[in-house]
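For reference, the structure I am asking about is given below.
A single protein chain has been removed from this complex, and every other one stays in its place.
This part shows chain A:
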Amino acid sequence: MALFLQSLILGILLGGLYALLAAGLTLYFGVMRVVMIAHSAFLILAAYLAWWFTSTTGIDPLVSLLGTVPLFFVVGVLMQRVLLSRLRPATLTMMSVLLTFAVALTIEGTIGFVFTGTQRRIQLPYSGSSIEFFGAQIAVVKLIAFVLAAISLTVLYLVLKKTRFGQALRATIQNKEAAELVGIDTRKVAGYGFGVGLATAAIGGTALALDATIYPSLHWHWIGPLMAIIVVGGLGSIPGAAAAAMILGVSQSLLQIPMGTTWAQTIFYVVLFATLVFRPHGFFGGRLAQRF
């Protein structure tokens, strides 16, 4: 029972992190039908910037968000305007895979060149600390990452739900042509949407860096599970991605008890295949995507 509770807590914390990491990915596709392979590479770049910030200044990596969030937002807007907006709409989805794949490789190479291939880990005074909760231990760094994810996703949800930009973004997601007919500049919305997506990568990468060893090619490890999450959750749906992330995170954690580490990791792909076969619009896509 103690192991079940401990694994459940770990799964929830992991699910929260997954949700944050996947949020931007689902936004890109929702707004622009862009498959953003480079999202996880930007996550690792943000993690490296957080590590670099802390190792050079000694200040907590969360402070680096003050710089990386606006920086990534601007990079996202520029990336959409300079690169992605030039792709032909008819082949946008496929070509975006190739284009962002190249961007991912470029980022990986740049990280390797600047920071070398040595594995890095942020060592904080509270890295090994935990809080007891009904006999289970909650690692402080994992809790911080989870709280960061919860705050970020809530803010993102409120921005999409309550602001004019959010309304325009949701309109673009639901029906781009109709949105243009009512006067929404979908090109501008797409740029800002991409910027917001990349800003979440800055937050996600920093959260990841709190409790992970990072190296330049780590993004290949992440892109598969993140893609699975947004497909299972329903493309373009932030709540769907959050729900799928939580389900997959908890499932993975709990399944490790009977199945072991190797087999538990296959849960993502089993669920992905099942989703594509039986519910191709995602488990939550049908209903939740309409909320935007």
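One rule holds in what follows: a residue touches a chain if its C-beta (ideal position, glycine included) is under 8 Å from a C-beta of that chain, and two chains touch if they have at least 3 such contacts; residues count from 1.
We adopt the following convention: contacts and distances are computed from a predicted model.
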| item | value |
| --- | --- |
| Complex member absent from the view - protein name from UniProt, among "Methyl-viologen-reducing hydrogenase subunit delta", "NADH-quinone oxidoreductase subunit M", "ABC transporter substrate-binding protein" or "Multiple sugar transport system permease protein" | "ABC transporter substrate-binding protein" |
| Residue among A:Y48, A:Y215 or A:F283 that touches the chain left out of view | A:Y215 |
| Listed residues A:A23, A:A139 or A:M246, member touching the removed chain | A:A139 |
| Residues of chain A in contact with the chain not shown | 2-3, 6-7, 10, 14, 29, 33, 35, 37, 93-94, 97-98, 101, 104-105, 108-109, 112, 117-119, 121, 123, 125, 127-130, 132, 137, 139-142, 211-213, 215-218, 220-221, 223-224, 227, 231, 235, 252-253, 256-257, 260-262, 264-265, 276, 280-281 |
